[in-house]
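Got a structure for you, written out below as C-alpha cells; questions coming shortly.
And now, chain A:
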Amino acid sequence: MASSYLLPHSQPNVHPTTASQPRQHHWSPYTENGGCILGIAGKDYVIIAGDTRSSEGYSINTRTARKVYDIGSGLILGVVGMSADGEELVRKVARKIDDYKRNHDKHITVAAAAVMLSRILYQKRFFPYYCQPLLGGLDEEGVGAIYSYDYVGSFEREQSRAYGAAASLITPFLDNQINFKNQFVPGSNGEEPRPKVDLSKEQVEKIVKDAFTSAVERHIEVGDGLQLVTIVKGVRAEGEEEDEDEREKTAGGGVISEVMSDLKKD
Partner candidate 1 sequence: MTSIGTGYDLSNSVFSPDGRNFQVEYAQKAVENGPTTIGLRCKDGIILACEKLITSKLLVPGSNKRISTIDRHIGIATSGLVPDGKHFTNRAREEAISWRRNFKDSVPVASLADRMGSYAQAYTLYSSVRPFGITAILGGADDDGPALYMIEPSGMYWGYFGAATGKGRQAAKSEIEKLNPTELTLLQGVKEAARIIYVAHDDNKDKEFEIEMTWVTKDSKSATAAATGGKGMVWNGWVHEDVPKELLEEASKEAKKALEEDDEDEGETKEEKMDEDL
Partner candidate 2 sequence: MHRTGLSLGIHQLEHTQPSSRLNHHHHHHSTTTASTNYLHTLSSSHLSQHHQDLQIESITMNQFPHGWGRPRDDVYGAYDNSYLNESQPITHTQRPIVTGTSVLGVKFKDGVIIAADNIASYGSLARYDNVERLLQVGTHTVVGAGGDISDMQYLHLLLDNLLIKEQYPADDHQLYAPQVHTYISRVLYQRRNKFDPLWNSILTAGADPKTSEPFLSYVDLKGTTYSAPALATGYGAHLAIPILRRHVADEEAVSNLTQEDAQKLVEECMKVLWYRDARSGVKYSWAIITKDGVTTGSKEIENQSWKFAEMIKGYGAQNI
C-alpha cells in the first residue's frame, strides 16, 4: 500500500512489541523507608516520638535514623515515608521558619507554621513529597498542638495521631488509651462512657512507649530505638530569676528536649 506512507492516520495502530522496541523499564523516583511516628498533644505539652529504624524492602539500612526534628522557633516536625523526601521537607520548613523570624522579627506561631507546611506540600501537588508529616508545638495559649497532614497538604489539628508503617496498629490503641474509646464507667454495664480527662505528660510518655513496644512486636519495619521529643512550657527552676528573653523565646514559650531509648532490634 504505497499511499499509506502519506496517510499516517489510515495506518492500523501498531503497538510496540517487546521484539521491536527496547523494553522500557519504568523507574519510580519513590521509595519507602518504613518506620513509625506518633504525636500526642496535651494541655501544656506536646510529644512526637518515632522509632529509629530505616529500611528498604527487607533490608535494614540503619538502626539509628532520627525521624523527629527540631525545626526552630520551638516547633518540632516528625516525618515518615520516603526519608529523602522527608529530609528535604524538613530542610525547607526549617529554612522558611528561619526566614519568617528574620523577616518579621518574631517567632512563627504553630498555627501559621501549620498553614505554611500545608502550602509547601500543596506546591508539589503533581510530584508530591512521599512523606507524612506531623507538626508539633505549643500554641499562643501554651496549649499543645499536633497538626497532621496528607501527602498533598490537607491538614487538621488533632489530639493524637500515628503515622507510618505501624499506624494501623497504634491508632486503635490510641483511641482507647487517649480518647478512652470503648471504655466505660465501671458498673455502668457498658452504658456510660468513661469521661475524658487531660492526661499528664508522664502518663502519655508511658502510653507512647507501650505503643511502640507493641508495634515492634507486630511490624517488621518498626524497631531498634525510640526517639522521644517533647515540648513543655519553659518553667523556672526554684530560685531562678525570671528572664524575659528566655520566656519570650517562642510563640508558645516551649522548650524542646529529646530522650533516646532502646527498642527490640529483631
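Candidate entries met the following condition: all candidates are chains of the complex that A comes from, given by their letters.
Rule of thumb we're sticking to: a residue touches a chain if its C-beta (ideal position, glycine included) is under 8 Å from a C-beta of that chain, and two chains touch if they have at least 3 such contacts; residues count from 1.
All figures in this text were calculated on a predicted structure; none of them were measured in a lab.
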item: Of 1 or 2, the one touching chain A somewhere in this complex; value: 2
item: Footprint of candidate 2 on chain A - complex, ascending; value: 7-10, 24-27, 29-31, 33, 54, 56, 59, 61-65, 82-84, 87-88, 127
